[in-house]
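Apart from one protein chain that is not included, each protein chain of the complex appears where it belongs.
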Amino acid sequence: MFIGEKKIARPFRWGIVGGGRTSGVGYKHRLGAMRDNTSFVLKAAAFDLDFARCVDFGKNLNMDEERLYPDYKTMFAEEAKREDGIEAVDIATPNFQHFEVCKAALEAGLHVICEKPLFFKVEEGEEIKKLAEEKGKIVCVTYGFSGFDLLSQMRSMVLNGDIGEVTMVDLRYAHGFACDPTGDKQAEGQKWRVDPAKSGPSFVLGDLSTHTFYMSELICPQLKLKQLLCDRQSFIKSRAPLEDNAYVLMRYENGAVGRMWASAVNAGDMSSQHIRIVGTKASLEWNDMHPDELYYEVQGQPRQTLVRAMDYLNPEALEYERLGALHYTGLIESWSNLYTRFAIAMDAKNRGDEETLKNLVYPDLEHGIDGIRWVTKCVESADKGGVWVDFK
Amino acid sequence: MFIGEKKIARPFRWGIVGGGRTSGVGYKHRLGAMRDNTSFVLKAAAFDLDFARCVDFGKNLNMDEERLYPDYKTMFAEEAKREDGIEAVDIATPNFQHFEVCKAALEAGLHVICEKPLFFKVEEGEEIKKLAEEKGKIVCVTYGFSGFDLLSQMRSMVLNGDIGEVTMVDLRYAHGFACDPTGDKQAEGQKWRVDPAKSGPSFVLGDLSTHTFYMSELICPQLKLKQLLCDRQSFIKSRAPLEDNAYVLMRYENGAVGRMWASAVNAGDMSSQHIRIVGTKASLEWNDMHPDELYYEVQGQPRQTLVRAMDYLNPEALEYERLGALHYTGLIESWSNLYTRFAIAMDAKNRGDEETLKNLVYPDLEHGIDGIRWVTKCVESADKGGVWVDFK
Amino acid sequence: MFIGEKKIARPFRWGIVGGGRTSGVGYKHRLGAMRDNTSFVLKAAAFDLDFARCVDFGKNLNMDEERLYPDYKTMFAEEAKREDGIEAVDIATPNFQHFEVCKAALEAGLHVICEKPLFFKVEEGEEIKKLAEEKGKIVCVTYGFSGFDLLSQMRSMVLNGDIGEVTMVDLRYAHGFACDPTGDKQAEGQKWRVDPAKSGPSFVLGDLSTHTFYMSELICPQLKLKQLLCDRQSFIKSRAPLEDNAYVLMRYENGAVGRMWASAVNAGDMSSQHIRIVGTKASLEWNDMHPDELYYEVQGQPRQTLVRAMDYLNPEALEYERLGALHYTGLIESWSNLYTRFAIAMDAKNRGDEETLKNLVYPDLEHGIDGIRWVTKCVESADKGGVWVDFK
Partner (left out) sequence: MFIGEKKIARPFRWGIVGGGRTSGVGYKHRLGAMRDNTSFVLKAAAFDLDFARCVDFGKNLNMDEERLYPDYKTMFAEEAKREDGIEAVDIATPNFQHFEVCKAALEAGLHVICEKPLFFKVEEGEEIKKLAEEKGKIVCVTYGFSGFDLLSQMRSMVLNGDIGEVTMVDLRYAHGFACDPTGDKQAEGQKWRVDPAKSGPSFVLGDLSTHTFYMSELICPQLKLKQLLCDRQSFIKSRAPLEDNAYVLMRYENGAVGRMWASAVNAGDMSSQHIRIVGTKASLEWNDMHPDELYYEVQGQPRQTLVRAMDYLNPEALEYERLGALHYTGLIESWSNLYTRFAIAMDAKNRGDEETLKNLVYPDLEHGIDGIRWVTKCVESADKGGVWVDFK
């Protein structure tokens, strides 16, 4: 059990680009990072294109006004001059800025935590990879749902063979909050998501399904995706060419198959993210509405409901466990677990501790690039009429 | 509320081909047909290829020994000679016999109730259709899960526009009872299902997904399937070319899309059949493990759980309701509802009452032919590598 | 698995008193009794105080008109004259008639199946017990929810020690269908229930909780109730002195304790009957809305969900299993299981087969008398202000 004691010598000084007052996700970054004040401490921010709003917001977070900046370039430049300048930065902007901010951050010698989908093109990912290696920095991707303890349990059960060989991967991230197109024009957080210039070549494939696709990689690291086929729709016509719904079929190297359903027009559904991993002898099922429960279904035996924090779980599922049994957790515990690992990764990188880095499970740059590839290939398949395309 | 009072002047005299002691489904036919003794009365049977077992079984049902027959031909011939001979027959044999028995039954002047999948080829369906018309007889198909009251509710809500325009049809019939291949060689009820000579060109597509596909036709009669794409697998290698798992994508004429997952290797799953109909403003969701509950999810409003037999349901969902609220039902109520409608259809046909026939909702010969087409097209798509094929 | 083959040499000829067109429960009796036509066959009835309605109803069930009677006395007298007269009778009248009809039936040499609560006074139960013994007849009580396969599983698990020693018995039969008092004056089936002259000294204690109390006796036959305490309310004032809600606390001989909540004003609840049996190391939980699922919760282990018809169940839970796994059942299967056992009991009694009778688990006259005692003691405790009273 982990009750907040420090895992690294001192917390990183940390800044944010984007994620201001109108950003729901910005708060999640801050909570994840600062939960225990032992991994990261927020020191600087360029929260907003509207600088006055940035300052007002930062002051309301009791931040030091002089470290609130009008834009990321100024922030990186000014912070670099300080002895107590930031060491890591979080990129919580609309998608189209991820690449340029990430590049600038690495060049400024900062570790990076970036929102998904990472960039628009695989080539951009490769360029950043090269740069990060040169600079000796870490790039983490906030697949923010991937830190739940029971996902670690799923991974360890799959790797232990508790379900036999994996045969099927059934994925879903499908809610209905964009059924009404009004938000496309009015809501600051929705407007850019349906604008190809800002969102990239996809809407729900990038915004939603990259999360769940990464989670499938996390749980089944042994599976290699071989081919996929995607059919995508714009049920709200004005969103075309961006899709608000997509179906994907998958074929893995070893003969396993899979599906993804990504949607923002699945009217009325409140349990948006579901993962079912089927094996030759048993299945695992989890959903993000009840993240502390995991169904383990061995064919011919009673269904078992595993619950977070219980002693019968594997060590991987207990390492970051914080609250104890009967005390249920939510999305923020997932974010906190991730941010704790980000800090451990950055600290290990700084110390040249490759052993720790190798064993640490977290969404890194490679996973971010896989996410770009996922979106790119899905769009390619769909735009060709829904045909099979090779993944790599 | 329907508490068993007769809906037709007198019950039909009724016989069975197949459905003997080793047949799970035979009992469901008998229960469905004879629940109230006001629709059908079992008078004759050719239960089994093993005549001694047929006789022993029939006697244990308190049937008249002289009306237990060694085969369907004898039964049709002998019953035709009796003044009190059977008027309708149920075909509960392995798939490959459906066509010949059905043809013989119609030629013997009997109404027919036949198991799914109806036949192997659409052409056979067309031939039977012509014959049934000539003979003035009804052919019903036992999509035995389709008689639940709440499916009638779903149909009426869809037709009333309660979910807006239908955009998606998500279907699943996926259990794990064939994870272990032992039964393929040992279980009488499983052996023929994985033998192409007896089962036809598919295993789970025909055996399972025809049910759920019909249920989607029942609920969304306005939708016309335009194209489908199928990827099928034989996870137990010895079953090839028959699939034990299949994914299907669908495109409808009006722009709606859909999915089907059919599986007998979905390890550990006990809630095998799921239907989710998504509309522009709301969704409906139902599964056959809890058939008396229906989720109605309007985007932006609390999820509603509708329960069978409650006054707030539409008349269509209450017409065959038998037990009253708080008294939960199971699969047999579905079968009973269907058989009651089969009797009404046969009676109307006999009386030349086309009005009743036109308005009665039940799985008829056309739906049976659609099921054959569904299997045929899925197999065609899969065998071509998983490509889009036109449905009609 | 039981697929309807006969368990006794021939079905009993059977009649009904009450249970006509306005009776919901009458249909359940008929379905339970005649499901397979191998246990009972309905031959005669005095369905209704309104003889015309009785005749009309009986004809709609395709019954022989001459065996439809204006009252039970006539029925017993006329049937006694026939060679093919009834051998058993079902009493489905309002409570106040149970005693007189039961007595008359036994005197007419009939086996009896009677609705709960059996009679008003324990002394009446004792009188009937003596009479039944003299006449060599069986009296069964239709605790109609007690025939579910998984209740047999619970009993066998408790007796096997799978939960350790029983410490708590938590019972609930609490729905909200009498929140609105309109039915008290208008609904034929509700009017008599709130009239002490017809219903007896209680409303929900007798009408509802006797079911669940019997089910606790079925599951935990080793427990002996020592004391109880009841607090009852009439939330709809016009029902006083009859209660529409009651809380009961229990103390058993061995130190176990228990609770019952009986209510008809538990607004909006649709899963009315819940049973939780807690032991020193595990618990069992079941509810009648999902009767094919049983939770087995061992402290410190994942919750297990046991499902009806699966091979891992105990033989007691599979003996009457009818439909096979994945085919879910409802209330009628419970009634059918009970009626099958009633027929076996009557047949054994007729044959003098005491061994069979001793081992057969079904709600018999003793359980009916326990139900009367339950109501009597609850009312006594409540009327004294909610104090502890000895059960026996």
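Each chain carries a letter (A, B and C) given by its place in the written order, and its residues are counted from 1.
Simple rule for what comes next: a contact is a pair of C-beta atoms (placed from the backbone, for glycine too) under 8 Å apart; a residue touches a chain by one contact, two chains touch by 3 or more.
These figures come from a predicted structure and were not determined experimentally.
Considering A:E124, A:E333, A:D347 or A:D364, the position touching the chain not shown turns out to be A:E333 (whole complex). Checked against the hidden chain, the listed residues C:E5, C:E78, C:E100 or C:D269 yield one contact partner: C:D269. When the whole complex is considered, the residue among A:R172, A:R322, A:R341 or A:H367 that touches the unshown chain is A:R322.
For the options C:E123, C:D180 or C:E354, the residue in contact with the chain missing from this view is C:D180. In the full complex, chain C touches the hidden chain at residues 163-164, 167-168, 170, 176-177, 179-180, 229, 231, 233, 235, 245, 247, 249, 251, 255, 257, 259, 261, 263, 265-270, 278-283, 296-301, 303, 385-388. Across the interface with the omitted chain, chain A contributes residues 1, 3-6, 10-11, 21, 24, 26-28, 30-31, 34-38, 57, 60-62, 175, 177, 270, 272, 288-292, 305, 307, 322-333.
Of the residues in chain B, those that touch the hidden partner chain are 296, 300-307, 310-312.
Here is the rule we use: only the chains that are shown with their structure count from here on.
For the pair chain A and chain B, the distance between mean C-alpha positions equals 44 Å. Chain centres here are Cα averages; for chain B and chain C they lie 34 Å apart. In chain C, the residues touching two or more other chains are 307.
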